[in-house]
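To start, the structure itself, in C-alpha cells.
Some chains have been omitted; the remaining ones sit where they do in the full complex.
A and B are the chain letters, set down in written order, and residue numbers restart from 1 in every chain.
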C-alpha cells in the first residue's frame, strides 16, 4: 500500500511497554522505529546497551534498532524532523510532568499516541479503543484549536484491565441491549506492572488482591470511552455502573476478568449474545488495519476457557477471548473474558490507534 | 481435661485430605488416630508404605501412624471396637456409594464426620460450620430415628470454597444486617483438587477459570447452613441470593474470595462492619474447643491483604482473614476474604465439628 514506511519514535523505549513497541513494530508494514528516547540514564547509549539486562521480549532486539542512540525524552529539539509521530511509553514520577512532556511534543507539531494514564481525563484528549469509539478522534481538532496546535495532538488508549470486557459489553449495547450494572473481578498478569515490577516473593505460591489505582481506572474509564464528542471535549456516558476488584496473579501476560452483568431492560438469550460477539466487526476490520484482529471477540465453548497461557496470543494478541457465558441468578449473565495486557492492552492497542489516525488523515 | 484420648479412625486416609487429618490430629488433646482405612490397593500395607510417594505434608508421618496397617474402608466388620468415631475423607467414583458406605458405619453404631459432598443435601444430615449453625446437630436424633440408628450418625462439613466468606456474612446477619445479594469470584488453591489433582502444565503461567461443580455448591450450600431445624430435617433459608465464579490459581493452599454484597434494608457503616467481624465469637470459642480459633474473623487494615502465603496459617489455619472492605458503587460493600482450604475448609473444620459433637454429648 505504501511506498515508504513512516519514521516513528518510541519514547520510554527501554521499559517493558517500550520494548513491546520495538518488538511489535519490527515488521510493521507502515511504521518503522527510527528514534528511541528514554531517561537521562540511557542518553547517548546504544539501545542494545541501554536495555542490556532488562530486555524481556521473547524475540531478540531487531538488528536495525540495536544501534539506535537513545535520545533523552525531554530533548525534543534534537528529534529527527523525519519523525511523523511518537508512541509514548514514558513513565515519570509525576503525572503532571508526563502531561507537559506529551503536550510539548504536540506543540512541536508531533502527534503523540500514549499508553500513559496522565491525559486520560483531559477532556479534549480522546481515549480510544478503535473497535468502540473511533469517532472520538473528532475531538482532536477541538484539542488543536483549544491549545493552538497545528498538526500535533495527544491521543491515548485506556487501561489494560478493562480491555477484555469492553468490546463484549459494547457489542451488546450496540445491538440494543443496554447494560445497567457490572460487577467485575480481575486476575491480572505481572507484566502490567513493568519490569522489575512485582517481586517474585509476592508471586510464588501467592496472589495479591490489590493493584494501586487500578480499580478506580476500571470503574471510570469506560464512561469516557462510551461517551460522545461534545463541543469542548468528550462527554461521559454514565448510564452504566461498574464495580471492580483487581488482583495480581502469577501469570506473565494476559488479564482475566470474571464479569457479572445486568441489563437495563431487554435481555438477550444466551445464543443471541454469543452470536453478537462472534459477528461483531468494526472500523478497524472494515479498514483492514494491519494490527486489527480479524474477529475482535472470540467465543470458546470449552468450559475451562479462556486461559491466559492458551488464549492470550489469539490473533496476534489483539483479539479478546470470552467463555463461560451462563445465566446469573443475581444479575442476568456472567462470563469470563481475557485479553493480552501488553499487546491489546498496551503497545498493540496504541499501534491500532495510530493506524486508525493515519487512515483518517490525522497523521 | 480427659484421662485418655478417644480412638478414632480416618477412612480415605491416604489421600490429601486424609493426610491432613493425620497431620492435624498428631498432637490432638482429645483424639488419637488408631485406625486408617483406604481402598483395596492399600489394604494390608503399613500406612507409611501406602502413602510412600504421595505424602504431601510439610511434617513427617507421625511415628505412631507409620506402622498402622491400612484397612479396606468397606470392611467395617473388622474395625477395632474401641473406635469411637470416623473421619471420612473417602472418595469413590459414585456419590451413591459414598452415601451408602458412610451410612453403613452409622448403622454399625459409629458416628461419621465427613468431608465428602455426598450427604450434604441429605435433609436429616447436618452440614455444620460450628461458629454458624451449631444447633443443626439437633437434626441428628431425627436422623437416628428416621433410619433406626442407635448411636451412629452422619454429619458433614460444607465445601471449602465458601468458608472464607460464610463467617463474615453470618456475623453481619446475626448483628441484624440481613444480606440480600452476593456476587463472589474465588481464586482457589490447587490442594483443593487433591493429589495429583491439577496438572502443573495448567498452573505454570496460567489460571483455569473453571472448577467442576464448585459454583453450584457455592451458591446452594449457604442456604442449608443458614437454615433451621425442622421436623424432618433442615429447612433451607433462601432469603439470600448468591452468584459465584470459581477459578483455579497457582497457589498451594488458601482460597481467596472477592465478594460484593447488598443488604436487604439496613446498611451498617464500614466501622460497624469491621467491629462486628473483630468481635464475633461463637459456641466453639465459648466452649474453648481445642481447634477453635480464638478470633474466627481477623480483619487486616493493610490494603494488599489478605494474601494466601501470608494469611492462610493464621490461628493454626482456622481463622478467616478479611481485608479491603470498601464501598461498592453497584452493591453496598465489597471485600476480600481468605481461608485455608485444607484446614478450615476440610480436615480442621471437621475436627472442630467432632469437638463440638463430643462436648454436646453426641459422641
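Quick note on the criterion: a contact is a pair of C-beta atoms (placed from the backbone, for glycine too) under 8 Å apart; a residue touches a chain by one contact, two chains touch by 3 or more.
What you are looking at is a predicted structure, and each value in this text was computed from that prediction instead of being measured.
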Whole-complex copies, counting every chain including the 2 in place: 4
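Keep this in mind: only the chains that are shown with their structure count from here on.
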Angle (degrees, nearest 5) of the CA superposition of chain A onto chain B: 180
Centre-to-centre distance between chain B and chain A (centres being mean Cα positions), rounded to whole Å: 43
In the complex, chain B residues that touch chain A: 181-183, 185, 187, 202, 204-210, 219, 241-243, 245, 247, 249-252, 256, 258, 260, 303-310, 323-324, 328-331, 334, 336
